[in-house]
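To start, the structure under review is shown below, and the notes come after it.
Here the complex is missing a single protein chain, while all its other protein chains stay put.
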Amino acid sequence: MPEATKQVDDGIDYADIENKYQVQYDDGFDNLVVVDGIPIIDKSKLDRLLTKITKEFNKRGVSVKQDDIFLPWDDASGKSKGYMFVEFKNENDANLALVNLDNYPFDARHTFRVNRFTDIERYADLDETYVEPELEEYTPREHLRAWLADPQGRDQYVTYRGDEVNIHWHGKPSQSEVAHKPDWKDFLYVAWSPSGTYIATLHRQGVRLWGGPSWKPQQRFAHPLVKLIDFSPCEQYLVTWSNEPIVVPEGAVQGPQYFSPDDEGNNLAVWDIKSGDLLRTFSTYNEGDPPSGKKQMQWPALKWSPDDKYVARITPGQMISVYELPSMYLEGKKSLKIEGVVDFEWCPLGEKDREETNAVNGVKTSKKAKENTLAYWTPEVQNQPARVTLLAFPSRAIMRQKNLFNVTECKLYWQNQGDFLCVKVDRHTKTKKSIFCNLEIFRMREKDCPVEVVELKDTVMDFSWEPKGERFAIVSSSDPNLGNPGPGVTIKTDVSFYQLDRSKNDFRLLRTLPSRTSNAIRWSPRGRHVVLATVGSSSKSELEFWDLDFNSDDRKEGATEWGSGIQLLGTADHYGVTDVEWDPSGRYLATSASAWTHTLENGYAIWDFRGQEIVKFIQDRFKQFIWRPRPPTLLSKEKQKQIRKNLREYSRAFDEEDAAEESNVSAELIALRKRLVDEWNAWRILRKKELGEE
Amino acid sequence: MRPILLQGHERSLTQIKFNADGDLLFSCSKDNVINVWYSHNGERLGTYEGTNGTVWTVDVDPESKYLISGAADNTLRLWSVRTGKNLYTWEFPTAVKRVAFNENGTRVVCITEQRMGHQCAIRVFQISHEGDGTKQSKEPLYMFNPIGSKATVCAFTLTPDVIITGHESGKVALFNVKSGEEIDNNERAHSDVVTDLQMSKDWTYCITSSKDKAARIHDTKNLMVIKTFTTETPLNSAALAPNRPYVLLGGGQEAMNVTTTSLRQGKFETRFWHKVFEEEIGRVKGHFGPINTIAVHPAGTSYASGGEDGFVRVHHFDDSYFKAKPYGDLEIID
Partner (left out) sequence: AERKALQLRRALVARRRELLSELSVRKEKEESSRRAEMSRKEKEEEARRLKEELRRKEQERTKKEIESIRIDEAKKYAQSLVDKGILKPNDVEKLESYDTENLITIQVQQLEKEKKEISEKLRVTAKRIDHLERAYRKEERPLLAEDYQN
């Protein structure tokens, strides 16, 4: 293929992609296509496979006979090589196959990739990457998670103030320094990916991802006027949203990384992060929506399964559509039609589940990987009670259903390990006069997911599971002002903690903290510690630092009294606080007052888990503070246990480090102060001398 | 440090001043009245009445004989400290925003507002100590209009006929009052209105405060910025604490900018900063509105703050204040 080779030599530009759509009449092989992603079989299954393939082709309107197919064999193994050549009658048929069967999911594990034979050489590189994406990692790419190897084990955070972004290291006082000062310009805000691998900026032209030790651009997604983004949990995909429908102007760059005319009018896009390719676009405007209806859009508009395998989208009242990744085809070719469906949530993957899947992936065991689980709820419709359903996916088997009565609203809260699901049910009395609340708690790890109900008289404003724990906290209120927010109105609240009583297997009240104004519960990511905050109030800005296992260390006398371990560690106040966020380690808490909400004393503070202030910066036009997330630890459970066992030894080393560090700091500080005083005194003496002479 | 609350004004305070001995505290306010108090117990000694508008500014001569005041009724008035009698009144086309005596009380400098076609003017008057003080020359000794941004604060310096000024633009400048010539300036001393300017005990340096949320110490000789204190609130006043290495800063978001003012009751704070290390060391709260003016006793034993809330709070420092050495034993020259 002299021509094709030449194009490779030209280097990479989008012209070659455009050429893909060019028709070359003078080429004799244009009726020949290569189909990749064919199941690898031995000869005994050839007939069955070819029959199935021709059937599938014909179903998609591409007529092909078995004789037209050539399946190469690997003589060594006696198996097929996983791809095939198909010769069509003419070029048009070949093009049809290209359009209709590329990316076609043949079965759960095989997706066809169709390429023109004449293109295949050109795509040799690309295809190789596709077949073995790991190869890419071997190229001298930056280690995107290099920051985790910080010798001092510090965390990072990003601040955005005015037009200035800073990425800081957070550690002991002398180790807290700026890690990077990017010169990003003209963007809305910054966001970390869920494991902290990338940081995203939202520009007029689209999203940029940055990362690695160089903080160089790592990827870009051309979604003009993007306003919101959402990463998939495993950082493989990105969803972008703009309020403006996509417009593809004439002459716009075309290619897999760009919108095509087919995407016009849509405003929600799904991208592959590694390749930068656009996978699919949607419109967030549902058919039948009143055109002027300013209904609050739900975000994220697409909800990811925790393993990045599926992404689901709800059409309120009608259905949930689940798409497979990376093809973005509707799984099973049909949506889950659920009349009345209001909301749903995927069950998160717990550490246990992760370890299991890893085991399944690593060693071929007979055990099947656990299916994903979806929870959704439907309201009361014509004599049908409201209902919460747990559904396994992709089998679509209903695991559990629970009917509910007098339901005004439901909210679904998964515990982060997927051990429990709490459905917060706002219920009304028969007369619909007053509202109270039921917490329906599903215990997912038990057979048939038993449900237990906690009944409450007050309105529950917030609910939060302890991460990895068996406790939850709620903010409830009976304040008559509830629901009538006004300037200067601060709602009185009660905060209650509940815990699973293992002996009875139900959730019992641990303790209620009455008459507060707290409206935000922030559990430490490691559990145990929790901060109660009053955010968004102009008069109250208190922070309470609680420990739920304060006495757990000396639990020698056997059973301790129920709820006795709850201890207030400290209180603090951050005037005008708008955001409260724990660091990934649960050692520090950051509070910030963002200029996006108000302009009084903007800035941020970092506290330790006891509520002692570590730093506080009040800065004009301060907008954002975000800790850099960390991926799940690479340490095995056993290794962690071993470390805990030998903590004393580690501790000794750290103590020494800390002591050296401290004396270092104070020495530096003393020297600095001495220098400042010397300078001051020198100037004063000079002036005083002059004064005496006059 | 239990404060004494001076309740005698009905409206917000504009300026407060200790006399040279520190036994008296003068306060002026938007309620048109000047009060004088015993600083040690907060007892009101008397009032200086007759002004028909907000009294913006007040100063007292080193002998505590004469009081000078400037007001919104376009008058500059000379008072007898002892009798409260209005000895002499000068009238101008616009309000008097700032007054200051020179080192020996023989001259007064005043700034008049730029308004209604009148430019901002700086005048220097000779003050006669002859007789009962009622015979003063009507005409200023010198007068000039500073070019550029209007002046908001001023003070005499040690150099004869040279004054230091702070301006609306944030500029700090030195002027020769005789010629009206700007000798030196620092255009970017502040980035917003200079709200206060107070001299050190020996007049070799001064501190300015600004709406740009910062206060700065300047060398009055060359206008060099020696120290900067950056806070998070617009500042209305800055004072130097004699004999201790501290500066006192006061301010707060203005009521019109804050719907929540009333909700931060008593949370308007006087901030103490270390003069040399530029670090905040403490705050004293108590006012119900922004702090408009701060003055420190000349011996450094107490300080007073006047607020938008109409109160003057006098704080006597306790022993720990004088003993505290939060930064070690380094000897700091005042």
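What to note about this one:
Letters A and B mark the chains as written, and numbering starts fresh at 1 in each.
The rule is simple: a contact is a pair of C-beta atoms (placed from the backbone, for glycine too) under 8 Å apart; a residue touches a chain by one contact, two chains touch by 3 or more.
Just so you know, these numbers come straight off a predicted model, no measurement behind them.
Looking at the complex as a whole, the chain kept out of the display touches A. Between the chain not shown and the residues A:L647, A:A667 or A:I685, the one that touches is A:L647. Of the listed positions A:L148, A:V407 or A:V531, the one in contact with the omitted chain in the full complex is A:L148. Within the full complex, the residue among A:K274, A:R587 or A:R621 touching the omitted chain is A:R587.
Think of the hidden chain as still there; on chain A it touches residues 134, 137, 143, 145-146, 148-151, 153, 547, 550, 553, 567, 569, 585-587, 608-610, 633-635, 639-640, 643-644, 647, 650-651, 654.
Criterion: only the chains that are shown with their structure count from here on.
Centre-to-centre separation of chain A and chain B, using mean CA positions: 56 Å.
Per the touch definition, chain B reaches chain A in the complex via residues 158, 202, 204-205, 213, 219, 221, 226, 231-233, 253, 258-260, 263-264, 275-277, 327-328, 330-334.
Chain A contributes residues 487-488, 538-539, 575, 600-601, 603, 618-620, 670, 673-674, 676-677, 680-681, 683-685, 687-688, 690-691, 694 to its touches with chain B in the complex.
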